[in-house]
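Here it is, the structure, as structure tokens.
Omission of a single protein chain aside, the complex is shown with its protein chains in their original locations.
Going in written order, the chains are labelled A and B, and every chain counts its residues from 1.
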Amino acid sequence: MKKNEVEGLSPWKIAKRRFVKNKLAVLGLILLGVITLGAVFGPMLTPYEAHEQQMMMRNQGPQGDNLLGFDSTGRDILTRVLHGGRVSLAVGIVATSVATIIGVVLGSIAGFYGGIRDGVIMRLVDIVMSFPFFIIAAVASAAFGPTVFNTMLIIGLINWTLIARVVRAEILSLKEQEFVEASRALGLDNLEIIRIHLIPNVMAPIIVYSTLTIASAILIEAGLSFIGLGVSPPTPTWGNMLEAARSLTTIQNYWWQWIPPGLMIFFTVLSINFVGDGLRDALDPKLKE
Amino acid sequence: MENHLVEVEGLKKYFPIKEGVFSRTVGYVKAVDDVSFSIKKGEIFGLVGESGCGKTTVGRTLLSLLEPTEGLVKFEQETLYNTETGEKIKKSDLQKLRKEMQIIFQDPYASLDPRMNVGMIVSEGLRKHKLVKSKKEAVDKSKELLELCGLEGGNVHKYPHEFSGGQRQRIGIARALALEPKFLVADEPIAALDVSIQAQVLRLMSNLKDRLGLTYLFISHDLSVIRYFCDRVAVMYLGSFVEKASTKKLYHNPLHPYTKSLLSAAPKSDPAVKKKRKVIKGDVPSPADPPEGCKFHTRCTYAEEHCKKERPVLREVQPEHYVSCHFVEKINSL
Partner (left out) sequence: MEDITLKAQGIKTSFQTSEGKVVAVNDVDITIREGKILGVVGESGCGKTVTALSIMRLVPEPNGKIEEGRIEFMGKNLLELSSEEMRKLRGAEISMIFQEPMTALNPVFSIGYQMKEMLKLHRGMTDEQATERAIELIDMVGIPRAEKVIKEYPHQLSGGMRQRVMIAMALSCDPKFMIADEPTTALDVTIQAQVLELMKDLNEKMGTAIMFITHDLGVIAEMADDVVVMYAGKVVEESNAISLFHEPKHPYTMGLLRSRPDMLEEGEELQSIKGMVPSLLRMPEGCPFNPRCEHRMDICVKEMPQLIEVKPGHKTRCWLYDDKGGK
């Protein structure tokens, strides 16, 4: 920039400032950061393996190095929680990525071209949204096997509808804006308009809704794994670790086997929601005074 | 016609009204209903009318932002559309022509992409048509254009929200001028601005016209602005021209009843002057269901039986003064 040129205040910068002022959002971000770091690096730091069974320590409570005690087959809970974090977060992120890509593509086509394409895609949305989700997931899981990969795919293929609707709505309103007409008058074609003008303006709601979708994906995985579908043992996820809580004895006597994974889910989802809400408030132009 | 930059003949734009699950066409909104005019090089041609009269649609069609349902549109003797012969300009030729004609919009808040900085907005056309070779060149050219429109070049990296309404309108003008067009369609360019800023922008547009030799189609609902700015003017009502003449002739000697009421309805400029007002009754009919015969007959104090049956045509009633009314001579004692 030359000397007399003034720096501009882009909408992204404004959003960042607003986000940072939001204490709850920042708290959520920090918490999420800690959880993620724990999930990524934690497993490398524990002396135990996730599937390492020490039969003599079965159902033993927290003691010494084993801050969270042992499970019913003598595996270290803390290690499993950390590994489980990897899986649960990975499922959340990958499933959401799948959902986002599908949602953005379909929503954009529906919103931009309208007509029959819009009609077909929106009916597809209606159909997918009326699925009895859990039953479908259960059937799919049973049919294709309860693995991490399958779980990611199943959740992704069901969760794209909200994003599609949001993107479609944004694009519908954006394409009527005069700045799009101005670009047409300048000679830009449809693809250029989508790339240069529409996508940057749709980014904000995409970011917000993807973030919130991650939370929902994590919860879905937890639910599926809890009932034995989703990801099955021995691979630990917070969801299938919670399965231990299906026994009354466990709930009453071995709190360290189910409370830690439960709390992890709770805090992760909570912090994602704080961050998501913070992002929405920061990016929403309607809140500008 | 040699020195006519823009020629329009029999222009019609109908928008289908769709209903039902299968989007059946149940009717048409006749936004523009048989309009003909031409604009000379260096002229400011005004299009005045109230909401729903079709003036904005005419502007958009001239720029090929909308395709006409019927009619002939020519720019610099090149045919853009001729529905009779089925001629339509080639895409590549249209791209070239885009550099010659541009548009300024009404809404200073919706006409600039909020996520692009002003330099990028102004230079978009230049970059698209590869008239600048580097990013630096684009920025420099943007600065030049901003200054041409009365803004500080140093603001080139700022974003639209950092400017006022009047300034944003200037940015819009700078963007339109980037490709060095010969013809500008100004669609209610000052309607959304504060009164003291309106005058600023009008002066800018006038200056630019003189400096750059521009030709304008000026669309507005504000009669006093049209009178000040335009050389010739056409009054539109429900998609058709009711009167067309030089501004001087129209304001000193309005012949069509609608034009008279329009002029009469304008608020006065001096509280001491007693104005004899001719307030027309009724509301504007819907363009989806216009009245039979003369479209104005439902609100016209001079309407007779004939007016309900036959639609009048625009004809030269006095030298260079066109009116579309069956009884124009009688009403004006000509």
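Criterion: contacts are C-beta pairs under 8 Å (C-beta built on N, C-alpha and C of every residue); 3 or more make two chains touch, one makes a residue touch a chain.
Fair warning: this is a prediction, and the values are worked out from it, not measured in the lab.
> Given that one chain is not shown, which residue among B:4, B:88, B:161 or B:221 touches it?
Counting the whole complex, the residue in contact with the absent chain is B:221.
> For the full complex, which residue in B:96, B:268, B:315 or B:330 touches the chain that was left out?
If we include the chain that is not displayed, B:268 is the one touching it.
> From the listed residues B:77, B:164, B:253 or B:301, report the one that touches the chain absent from this view.
B:164
> Looking at B:156, B:202, B:238 or B:255, which makes contact with the chain not pictured?
B:202
> Contact with the hidden chain only, please: which chain B residues?
Touch set of chain B with respect to the missing chain: 50-51, 164, 166-167, 194-200, 202-203, 221, 223-225, 227-229, 261-262, 264-272, 277, 279-281, 283-284.
As a convention for this text, only the chains that are shown with their structure count from here on.
> Using mean C-alpha positions as chain centres, tell me how far chain A is from chain B in Å, no decimals.
One centre to the other, that is 50 Å.
> List the residues on chain A that touch chain B in their complex, please.
1, 4-11, 177-179, 181-188, 192, 196-197, 200-201, 285, 288
> Note which residues of chain B are touching chain A in the complex, please.
60, 63, 65, 95, 98-99, 101-103, 105-107, 110-118, 121, 124-125, 128-129, 153-159, 161-162, 172, 175, 179
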